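Entry: chain A
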Amino acid sequence: MILDGKCPSGPLHEKWDRRKQELRLVGPVNKRQYKIIVVGAGLAGASAAATLGELGCNVEAFCYQDSPRRGHSIAAQGGINAAKNYPNDGDSIFRLFYDTLKGGDFRAREANVYRLSMVSNNIIDQCVAQGVPFARDYAGYLDNRSFGGAQVSRTFYARGQTGQQLLLGAYSALMRQVRSGTVTIHPRMEMLDLVIVDGDAKGITVRDLVSGDIKCHAADAVCLCTGGYANVFHLSTNAMGSNVTAAFRAYKKGALFANPCFTQIHPTCIPVSGEHQSKLTLMSESLRNDGRVWVPKNKGDKRLPSEIPEAERDYYLERKYPGFGNLTPRDIASRAAKDVCDEGRGVGPGGYGVYLDFEDAIGRLGENTIRERYGNLFEMYERITGEDAYKRPMRIYPAPHYAMGGLWVDYNLQSNIPGLFVLGEANFSDHGANRLGASALMQGLADGYFIIPYTISDYLARTKPGVVNTGHAEFRRSIEDMNASVKKLLSINGRRTVNEFHRELGRIMWDYVGMSRSEDGLKKALSIIPGLRAEFMEDVKIPGSGMDLNQELEKAGRVADFLEFAELMAQDALHRNESCGGHFRVEHQMPDGEAKRDDENFRYVAAWEFKGINKEPGLHKEPLSFENVKPAVRSYK
Partner candidate 1 sequence: MRFFRDTVGRKIVIAVTGQIMAGFVILHLIGNPLNPYPVKLPDIGFLKQLSRVILLLSFIFHALFGVQVAVENRAAKPQTYVVKKRLRTNFAAENMRWSGVLTAAFIIYHLLWFSLPKAGSGYAVTAVYSGGLTALFLHLYHGIASFFQTIGCNSERTIPVVERAGKGTAVILFAGYIFIVLLSFIQETLR
Partner candidate 2 sequence: MNLNLFVWRQKRTDEKGAMERYEAKDISPEMSFLEMLDMVNEGLIKKGMEPIAFDHDCREGICGMCSQVINGIPHGPKEKTTTCQLHMRNFRDGDTIYIEPFRAKAFPVIKDLIIDRSALDRIIQAGGYISAHTGGVPDANAVLIPKEDAETAMDAAECIGCGACVAACPNGSAMLFTAAKVSHLAVLPQGKIEAARRVCVMTEEMLNEGFGNCGNHYECRAACPKGIEVKFIAKLNREYIKAQIGMK
């Protein structure tokens, strides 16, 4: 099937306004009749729930955390992009649009990305009005910094905690609506199923993580704002609880999953220190401005870095990419690190790490300057590793960070299931094959504050409110199914823990569906994942019962979904026989190691349809047309 993104016609800059004119509205009195479910309370979820509540809808907001203030958007450090052009350095909506599209290696929709750039400015205004304490200059104006993939300074920031401050802004708006009675929050609840009645999304089934009760909630529309799936790699920069469950269960109910193989690996994270590792911590990429990356020239060199003479060091980025040196783009730097470690030249425990050395920079600029620039990062590094990076080089290694892929949505953020809307990282729409820094926050808030309020009312205007309640047979069936699946997991009572399976899956994904992928590797992954999944269903051990707080059971449900989702991801990666952005197929590369796109055959969105477990998913294509820009070779040289 050929999918239609339903983008509005007309010139690029008029598209969104045109669409807004076409969209139907619901009168303020009638809005009260409508109930909307919002799942997830990160930037997209909190901003959507708050805004829809303010407009007068009845909103039921769900999150698995104990408070909606803890969504993983909170961990974003760097900043948020906007085309304000405050520094007068030549920025414009078009330029932000172009940079984002190019950064995504021309695998996103023009219309979506342009709209994102348009509303980026409203986001900054909104956040300032909410009291987000963005950095300012001495005259009191907002300050900007530059970020990767752009030649202008368009990133707004609040120290190293921009995500936190933006989320707390959205959270406070949400809390205000809770007080006014338009939004009800349901923390410590995990969505297990999407309920579809007569073809439309009409509710969800959730498990109360405290009591264990499985219950249904009916509504007139459902918004999934449930984040990304980087935890399919087991170790990632995501939160421990970040999962694919909500999106994947929607997929199993008929929603299409688009471009699942588009995942981003961040080059500068603190390396794994041992088998016990539970997550990876990101260090700002800005460190590469002053640090030099190297490994020993000889395999298995166990000497301290200070004992390795200059002649026996391999500054491999400077050697391989003399033009860009240590500042090569994220994906290239990540792959190069993996390559030298795979050769056995990695450093630190386990051998999966490379040095990021500040000795030269300290010599050139003095320790104080380095402290001023990166003091907080050096502190964080010391807290985690116990090492003083002023004295010895940091060790870094790439880590899975973000999922560009997600549930397929049209221009209105509606999935192929009417009434199911998908926002933020959970959808696939705006970042193509690679996301630029400081753009995730922008997209989450754009979707929640400024897009969904318009597009969802169009759907509501076509829907009679409150037509189904949880007494409907579909809801009863969903509860039965979910109870059965929980019961099944608990009854296995095998020998291995959930973590052991997750770790094993992560290793498969990292080795074969990670930074560089090959046909053989992907086929290998596809051949072993089903076996691991079968073993999980026979040998996993989950203690306790389903009728109270049971964290192992929560994890088991998520890992079970990752085990199925992993196959879809590998399938997509195998099918996409080109390299683009974060998806790197070793068969397709430029002489300098850059990704080699195949626009002739793969200039489309791959949206997958669930056909049953152990059955090949069905592929639907949404062709991408570029009317305003010409897809070029993504080069930063």
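These made the cut because all candidates are chains of the complex that A comes from, given by their letters.
Throughout what follows, contacts are C-beta pairs under 8 Å (C-beta built on N, C-alpha and C of every residue); 3 or more make two chains touch, one makes a residue touch a chain; residues count from 1.
These figures come from a predicted structure and were not determined experimentally.
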Report task. Could you work out which candidate touches chain A in the complex, given the options 1 or 2? Result -> 2
Requested in this report: Show which residues of chain A lie in contact with candidate 2 when the two form their complex.
Outcome: 47, 50-51, 54, 65-70, 72, 74-75, 84, 86, 122, 124-131, 133-142, 158-159, 161, 164-165, 168, 171-173, 175-176, 178-179, 185, 187, 210, 237, 239-241, 273-274, 276-279, 281-282, 349, 383-386, 449-450, 453, 495, 497, 499-500, 541, 543-544, 548-549, 551-552
